[in-house]
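As you look at this complex, bear in mind that one protein chain is not there, while each of the others sits in place.
Chain naming follows the written order as A, B and C, and within any one chain the residues start at number 1.
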Amino acid sequence: MIDLTVQIGSLTLKNPVMTASGTFGYAEEFSDLVDLNEIGAIVTKTVTPKPRPGNPPRRIVELPCGMLNSIGLPNVGIDDFIVEKIPFLQSIDTHIIINVAGTDEQGFAECVSRLEDMPGISGYELNFSCPNVKHGTTFSTDPFIAERVTKSVRRSTKRPVFAKLTPNVTSISEIGIACENGGADAVSAINTLIGMSVNTKTRKPKLATITGGYSGPAIKPVALAKVFELACKLSIPVIAIGGIATAQDALEFMIAGATAFQVGTTNFYEPDATLTIKKDLEFYCQENNIPRLADLIGSIQL
Amino acid sequence: MIDLTVQIGSLTLKNPVMTASGTFGYAEEFSDLVDLNEIGAIVTKTVTPKPRPGNPPRRIVELPCGMLNSIGLPNVGIDDFIVEKIPFLQSIDTHIIINVAGTDEQGFAECVSRLEDMPGISGYELNFSCPNVKHGTTFSTDPFIAERVTKSVRRSTKRPVFAKLTPNVTSISEIGIACENGGADAVSAINTLIGMSVNTKTRKPKLATITGGYSGPAIKPVALAKVFELACKLSIPVIAIGGIATAQDALEFMIAGATAFQVGTTNFYEPDATLTIKKDLEFYCQENNIPRLADLIGSIQL
Amino acid sequence: MTLKRLCRSTLENISHVARNTYVLTFRSHFLSHGVSAGQFLEIKVPQCSDILWRRPFSIHNIDPENDLVHVLFHAIGRGTTVLSMLEIGEGVEILGPLGNHFHYDEHLEEAIVVAGGLGIAPFMLMKRELRQRDIKMQLFYGVNSSDHFCALDQFADYATLHLSTDDGSRGYHGVVTDMLIPYLENLSENASKSLFVCGPTPMLRTVQTIAQQYNIAAQVSVETIMACGFGACVGCAVPMKHPVPGKKEYYLACKDGPVFHMHEIVFDD
Partner (left out) sequence: MTLKRLCRSTLENISHVARNTYVLTFRSHFLSHGVSAGQFLEIKVPQCSDILWRRPFSIHNIDPENDLVHVLFHAIGRGTTVLSMLEIGEGVEILGPLGNHFHYDEHLEEAIVVAGGLGIAPFMLMKRELRQRDIKMQLFYGVNSSDHFCALDQFADYATLHLSTDDGSRGYHGVVTDMLIPYLENLSENASKSLFVCGPTPMLRTVQTIAQQYNIAAQVSVETIMACGFGACVGCAVPMKHPVPGKKEYYLACKDGPVFHMHEIVFDD
């Protein structure tokens, strides 16, 4: 039997396969396609203190090997979230990570505080980096703010806290270190790159918001460089995100230093990708006589 | 007759099609495939004050829709460059832009001063951003240094100076504004994104330098967002670079605000891409009754 | 509603039925049973690893006796062109059934179907359902030119056809909605009749106005760009006619739709 477990702070994941926030809904959308209990951890779509309708269409653009989105964090707000989404999530036998965001320091802490007494939640991911909302990225482009928000969330919860970072900065590790100092148990990287596409017929931006978030296989090389940088500079675990579509992709990230990883855009067109990747990781370990997948973490030969 | 000319500072280009530094050699490599005189402007591979052997192999990695490189600016140095490369370049009937780099402020100015008296050179592009050499990016991640270097080059030449920017920063327009303040006649954007790839069999990075520069169609959406940002914030022209493979790609950039554009990675696998794009731009203008291509610049409908 | 599934199947047939238009047939017991008109499938474009998203197509028809499913599509871009060149026996990967479907009011006696171009796709399955329920079918069907008409014979065996072409090459010379007005004008009683609409946005907008004007119920199947087709990406937003500002302003075409009541939604460009 291959041991696929990985450890993120106090959490033991049965395997390193997680879902990326905003690409797996609230898990229910996938329940008839995937045995949710088999996933290492499920990260839910960002919830905010107040409801948000999201951005006007057009919200998504397909590109070769990638896509743009400007969804704009639509969600029912923390109150309705607790009533409408939490019960189903609690019924899943795996770690549930609630991804939260606020427009200010209080916003993040407020969401976390409201959830703190609910059972069946394993931790929080702080969306410091959604590029589709006004001021959405200041939390993760300014290390002081990132540290302050992390600290304030840290004080509001006993559960593990992951800070999710944007790649659209000069030094991602500077922000990562700030989050580590603020008490984050792990960092998740990367959120989407800022991208744009123009309709040459109408001469309009394809997205209603002009620019949006670029994701998918096309961003994998960038994500890998960022994850490697973080793994070199931080002492807390790094959760890799960015263009992961296959077990081979996931292995690249784990070898480069990621403790776990999240499947994002791939869920849209291969809705069972999480479990395919899990199975293929197991095969890989079997074929290569690796009894413990976690031994691969950071095993890069320089 | 369609008017394809564009104006960059004091330079009139017969068309906006340029070649990206490091992807078109010293033009000679393409002379049997392309009528060099038809290209709007040729930008040569980076030359440095001293010769450089470049990085050890493996220097290039193919990826879906893109590639990584860690060439490391190999070149014969400015002295031999003048003897070996300039004469052929002078024989081409189009604008020749010499891309230069130094490891410090003096380095840039030195290259430019040595070339200033040579006829047949239309201007200089300052490679502030090559991510494959030590300290290669400090020039374009720090606005103060970027401004200082631009100023010192500005004092060394009467010819137009373009500052070539890296996308690997939090705010590319901050650096662009610094270059504008330093006296740059235009900015070129973008250079490569930092990327990485891992061989999961050997567990080694595929590139000898671990990380390298990511280029090709995969980076186009990122480049477009950066060019748009620069065009909004700067008053000097923006020269677009990043994943341009077709006339449609080029049009997206011009509509978003680029005055001219450079074809990079595409030259490797479609060596006549520059002229195909030029021809297709002409067709496009004909079909859409656009007498002056330059009227499209910044014509985006917001 | 039926649960969705990922189905691997092989191509049974592909036929060129009109200009640039194909019917793709594959075998699937699951997808040929318990699906309804208006529901759609997401089909993977094979061979092209740079095309990420599956392509959404209405279920055109089913043949439950033979476990067959038919999709009618237009080769319009790269993905559909690749699909049009598939060969019999090749593998196809399908996700479905997805979305909601057209509803027939228990008092419904006549379905007035308005189809523009490829908007005809869902209505063959609807014909099957209407026949089973003994509901009359009036088919208003407009295309650019006569070589775009699909499956007229198959419709004609049950529906009354009202055809139009933009270029006048067959039927009424003009847009399909021009024919609809006089028809509604002469209707004595609207309560037992309902519009079922699918087609390009300008047509939908016109039908929306007409339906309101003649006070007739109308259901519309909308097409938006879709990354997933099952509510995961939240990309297929359709503006609500009566939003709750700051809270809920959009439906999801793939989950709340693709079928909506005409008066619930706004047609953006």
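To be clear about the criterion, contacts are C-beta pairs under 8 Å (C-beta built on N, C-alpha and C of every residue); 3 or more make two chains touch, one makes a residue touch a chain.
Remember, predicted model here, so these are calculated numbers, not experimental data.
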Open item on the list: For a quick check of understanding: of B:Asn69, B:Ser140 or B:Gln262, which residue touches the chain that isn't displayed?
Closed with: B:Asn69
TODO: Consider the whole complex, including the chain that is not shown, and state which of B:Gly216, B:Gly242 or B:Gly257 touches that chain.
DONE: B:Gly216
Open item on the list: For a quick check of understanding: of B:Arg59, B:Lys85, B:Lys220 or B:Lys278, which residue touches the chain that isn't displayed?
Closed with: B:Arg59
Open item on the list: Using the document's contact rule, name the residues of subunit A that touch the chain not shown here.
Closed with: 64-65
TODO: By the contact definition given up top, give the residues of subunit B that touch the hidden chain.
DONE: 22-25, 29-30, 32-33, 45, 50-62, 64-67, 69, 71, 74, 76-77, 216-217, 265, 267-269, 271-272
Task: Interface residues of subunit C (partner: the chain not displayed) - done: 47-50
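Going forward, only the chains that are shown with their structure count from here on.
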- [ ] Specify the chain most distant from subunit C by Cα centroid.
- [x] B
Open item on the list: I'd like the Å distance between the centres of subunit B and subunit C, where a centre is the mean of that chain's Cα atoms.
Closed with: 48
- [ ] Could you list which residues of subunit C touch at least two other chains?
- [x] 49-50
Task: Residue numbers of subunit B (touch at least two other chains) - done: 64-65
